[in-house]
Every structure is written in C-alpha cells, then in structure tokens.
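Note that one protein chain of the assembly has been removed; the remaining protein chains are unaltered in position.
Presenting chain A:
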Amino acid sequence: MIELDKVAHSYGGGELLSGISLTLMPGSFHFLTGPSGAGKSTFLKLCYGELMPSAGHVQLFGRDVGAMSRDDVAHARRRIGVVHQDCQFLDHLPLAENVLLPLTVAGQDTGAEADNLIELLSWVGLARQAASRPPELSGGERQRAALARAVIMSPEVILADEPTGNVDWDMSLRLLQLLVELNRMGKTILIATHDLNLIRAAKAQVSARVLRIKDRRIQLAGADL
C-alpha cells in the first residue's frame, strides 16, 4: 500500500530522516510519535508524495513515487486521505463544498453525492454547519471537517498530522473514535502525534503499532506506551 525503503530526507543541508523503512499494510493502525521537529510531518509528506526522498524509495500502491508523473501522484493522492493539523481549507467556500472538494477535482458529479454528504457531515457532527465557511468554525469543528474531507473519496489510507493538536481532550477522544471507526471499516490509519494520552486511549480500543522517530530514525516504541 505505502512502502518506504531506506528512505532519507535532507532539509537545509542537514539530514532530517535517515534509513527509514516501513510498510503500511491494509487495515493497519499506526501511531507515529516523537518530539516536535523530529520529522513526523516530513515523514507523512513523504507518504503521500508531497516530498521526495533524498535517498531510498517510496512506493505508493506498488509504484515508485520518483518514477510517477505529477498526474500519477495526483491520482494516488485520491486514494489517500490527509488530515492536516491546520486543516487547509478554501476559506471562500462553504464547509459542504470544502468537504466535497476531492470529488470536485476528480471531476465527479457532486450533486449526486448530496445524500452521502449529509450522512458524512452527520457522522462527524457537522450537519448544521454545512453552509458555514471554515473561518466561522471552531478548532474541533475544523478538525472534524478535515476528517470528513479526507474520507469523502473513501480512500484506502488516512494520514493524520496532529489531528488533535488544536482541540480539547473530549474533542480529541471524539476524533479518535471516528478514526477507530474508519479503521474498523478496513481503512489503514497513520496518526502523527506527540499526545501520548491519545495513544494510550487508542490502544484500549484498537490494536495499534506505535512508532517513534528518534535520532533521525524510526523505531518501535517501548512498553512505556
């Protein structure tokens, strides 16, 4: 599905990640942790082709990212749902259109998805905010909206970068619950977070591997988690 083989990434003359090898198997649930600046976001960007490795290979759905055209990368991204910490919405469009954006850019008839959209917004608890614009939403609402947008195309993989970074603990648990539900539907989940409590809460509900970035390398986290 997504496979990294001896991947390194350099930034500003220094190596941020080195010798990273990891395979995200279908239906797996991973946490990626580490201190701020360790390279968690960089790792995620490598996983969906926003960054290219300076060494090693990244394979998306069996194809080497380095050998893919820009259009191929765009098509691969439609199979990966990404939730950013800062959500990244188009502020001039209402929430409903933002959530439908992956379908819009894929040229699909979004009008036919009206029922699915309402169902999806209800699932994340945002049905009443469908007409609101992103700046009018709270941090938690924006995170849930980002999750809704990430899953609208029914992707095989969901990558979440600090999805609970801007929300309180109750909202964090609610978001986690949504991600666990998606995993139970067979989606592959990778969450980058430095919130160890969130990881502990997840491990009580789902079988998750916890990875830690330390000294530019990735390792399996210990029993302390």
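Going forward, a contact is a pair of C-beta atoms (placed from the backbone, for glycine too) under 8 Å apart; a residue touches a chain by one contact, two chains touch by 3 or more; residues count from 1.
The rule is simple: contacts and distances are computed from a predicted model.
The UniProt record for the undisplayed chain lists the protein name "Cell division transport system permease protein", from the options "Serine/threonine-protein kinase RsbT", "Cation:proton antiporter", "Cell division transport system permease protein" or "Sarcosine oxidase subunit alpha".
Among A:His30, A:His57, A:Arg78 or A:Arg217, only A:Arg78 touches the chain left out of the display.
When the whole complex is considered, the residue among A:Ala8, A:Leu93, A:Ala127 or A:Ala221 that touches the unshown chain is A:Leu93.
Of the listed residues A:Val105, A:Ile118 or A:Met185, the one in contact with the hidden chain in the full complex is A:Val105. Only one residue from A:Gly34, A:Gly49, A:Gly140 or A:Pro163 touches the chain missing from this view: A:Gly49.
Residue-level contact of chain A with the missing chain is found at 49-52, 70-71, 74-75, 77-78, 82, 84, 88-93, 97, 101-102, 104-107, 110, 149, 153.
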